[in-house]
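The complex is shown incomplete by one protein chain, all other protein chains being positioned as in the whole.
Labels A and B are assigned to the chains in the order they are written; within every chain, residues are numbered from 1.
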Amino acid sequence: MNPTRQPSAPAAQPEQSPSRGRSLWGDAWLRIRRDKGALVCLVVIACYVLIAVISPFVFADWNTTYDYNNRNLPPSWAHPFGTDALGRSVLHKTFLGAHVSMNVAFMANIIAIPLGLVLGAVAGYRGRRTDDLIVWFYTTLASIPGIILLIAIKFAFEGKILFEHTWFALDLNGMAGVYLALGSIGWIGTCRLVRAEVMKIKELDYVVAAKACGRSDAAVLLRHIFPNVFHIGIINFSLGFVGAISAEVILSFLNLGVHDLPSWGKMINEARMDLVVGRWWELTAAVGATFIIVLAWNIIGDRLRDALDPRLKNV
Amino acid sequence: MDTLLSIKNMKTWFPIRTGLFKPTRYLRAVDGVEFDIPKGRTLGLVGESGSGKTTVGRTILRLVPAHAGRVRFDGTDLLTLGDRQMLPFRRRMQIIFQDPMLSLNPRMTVASIIAEPLLVHTSLSRRERKARIAELLSQVGMQPDYMRRYPHEFSGGQRQRIGIARALASNPDFIVCDEPVSALDVSVQAQILNLMNDLQDQMGLTFLFIAHNLAVVEYFSDEVAVMYQGKILERADRDELYANPLHPYTQTLFSAIPRMTVEKRKAPPADPGEPPTFAARAQGCAYHPRCHQAQSQCRTTPPELTHVADNHWVRCWK
Partner (left out) sequence: MNDNALIRVENMKTYFDTDEGELRAVDGVDFHIEPGEVFALVGESGCGKSVTAYTIMKILPCPPGRIAAGRVLFEGKDLLRYSEKQMQRVRGAQISMIFQEPMTSLNPVFTCGAQISEAIRLHRRLGAKAAKAEAIDMLARVGITEPRQCHDAYPHQLSGGMRQRVMIAAALSCRPRMLIADEPTTALDVTTQAQILSLIRTLQAQQNMSVLLITHDLGVVAETADRVAVMYASKVVETAETQMLFKAPLHPYTQGLFDAVPRLGRHHERLPAIAGTVPRPWQFPSGCKFHTRCPLTREKARQGRETQQIITESGPTKVLTRCASAEPPLQRIHTGHQCACWEAPGYAAE
């Protein structure tokens, strides 16, 4: 360090400057901003999101364009990742796959994380019967191997459309089915962590103080407990993306995923036979795209944990 | 002097969950405690860890349910009140905690921490609330513009001041001080003790002062009760108790205090063992396994709290 950091005389306490304090959230944000690796990951994720949002508009006529003259071409300037069996650009296909993957992962987490947060907080705070019930429920769910459960749920969804004829109709055969299935089992990890954390926090003195001044249970939960477990939700949101993206790939690979749009899983499934005859590009594109985004989310998840988890502070 | 708080035969037993069909067992954290605190005075409650002294404070504030007994606060038995009826009393009773690291919500600003009781018990406008918070902060010796900062930006002593400001916010009559200085540095301890003393003088506060340090309790209390395993073993006015401790446990406590002088003490502290755990609670007097004056009577029948001198009570056969 440079010796100038020590304030010179007279010794005014810097604490005395009447500035605004920095919250733990502000602190965390500062750490993330200082962290080059995390920033790179954020940029990567932003690119994927952008592609995911734009590509369905750009390639709106995907399902109807075929070019039988250019089937199975290796990578070239015109087609950087080559073309597939129907002569379409693998690059475009990969972009559309991002749309499916990001969408599914985002929606699955939007369902799973709040569910986990709420159920975990209630279980941990209420204790006793409520806790027993919720714990029983998620241990039962967790005792079934995840992928089998997913497959079972997908089969149950087969041919069903929720809220048919309304504007928010959900076709469970398509993407909605995949993210609903993922979301309905993805909350368990969050719930577990939050429950354990809440059980600890509710014994802390500031919670006792809030009760002592007459705060209701709802206010205690909302003001004192929730803000202190919220970071678990954020961390799990980013780590949950990893699981959801891989799960989507696996489901699509098993032909249980999205039907009408290309996805990375479907690309891998379709391309596995191609490898034997030397057509490696489609497989590579799909695997590479999956790898990069999974890596980015994983790193961001870890960095978020470092930045947000108060237990790792002040070491 | 009128009594503000009067406690009779208070018991707090925590059920131990053993299984669905087994009979419920209880951990008797507080087992028949009684004392009165006159308005504007301080009762010091001394005991080692696990003696139940913290639970006494929390039971009075109805933060843990009492098993039996009566807690009369200004004439009303708190234990019979519903949650809604309890609310006006919550304004009048507050608590200060031991560990200033754990007693302030790390995600809230100082202002919103102190505002908590104001939000529940007053109908102040935003502006008035801010003015009140500033007033409270200066009352505990802190600058009002600290209010937009967060707890982690303060030292232990400053955090304890914030905790005191929160306790004072609703203008209480009675404050449970649960080891308020034992987690603080020596040089800061004295500041906080002085501050609490001044506040008591200014606002006529009544304190239940829970601590394990006999010197601190002597400094701060008008009357002192010594607790051991959920029961009060001895209770007396401060000067009486410190001049004339009667219970062998109290005597042991006194002899164990490190002296601040280097003159060699006459007898080394005599204490034959470790306090037993709750599970292994003895029959008879709770203290007899450690007591060097124990007789056969002590092993079979528990003694009652008896009046031995002017406001001096002892629970011992001798």
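By definition in this document, a contact is a pair of C-beta atoms (placed from the backbone, for glycine too) under 8 Å apart; a residue touches a chain by one contact, two chains touch by 3 or more.
Keep in mind that this is a model prediction, so the values were computed, not measured.
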{"item": "Of B:Val176, B:Val216 or B:Leu305, the one touching the omitted chain in the full complex", "value": "B:Val216"}
{"item": "Residue of B:Gly157, B:Gly230, B:Pro289 or B:Pro303 touching the missing chain in the full complex", "value": "B:Gly157"}
{"item": "Contact set of chain B toward the excluded chain (per top definition)", "value": "48-49, 155-158, 185-191, 193-194, 197, 212-216, 218-220, 238, 242, 252-262, 268-269, 271, 273-275, 277"}
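To be clear about the criterion, only the chains that are shown with their structure count from here on.
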{"item": "Geometric centre distance via CA averages, chain B-chain A, whole Å", "value": "48"}
{"item": "Interfacial residue positions of chain B with respect to chain A in the complex", "value": "58, 61, 63, 86-87, 90-91, 93-95, 97-99, 102-110, 113, 116-117, 120-121, 143, 145, 148-150, 152-154, 163, 166, 170"}
{"item": "Footprint of chain B on chain A - complex, ascending", "value": "15-16, 18, 20-25, 204-206, 208-215, 223-224, 227-228, 310"}
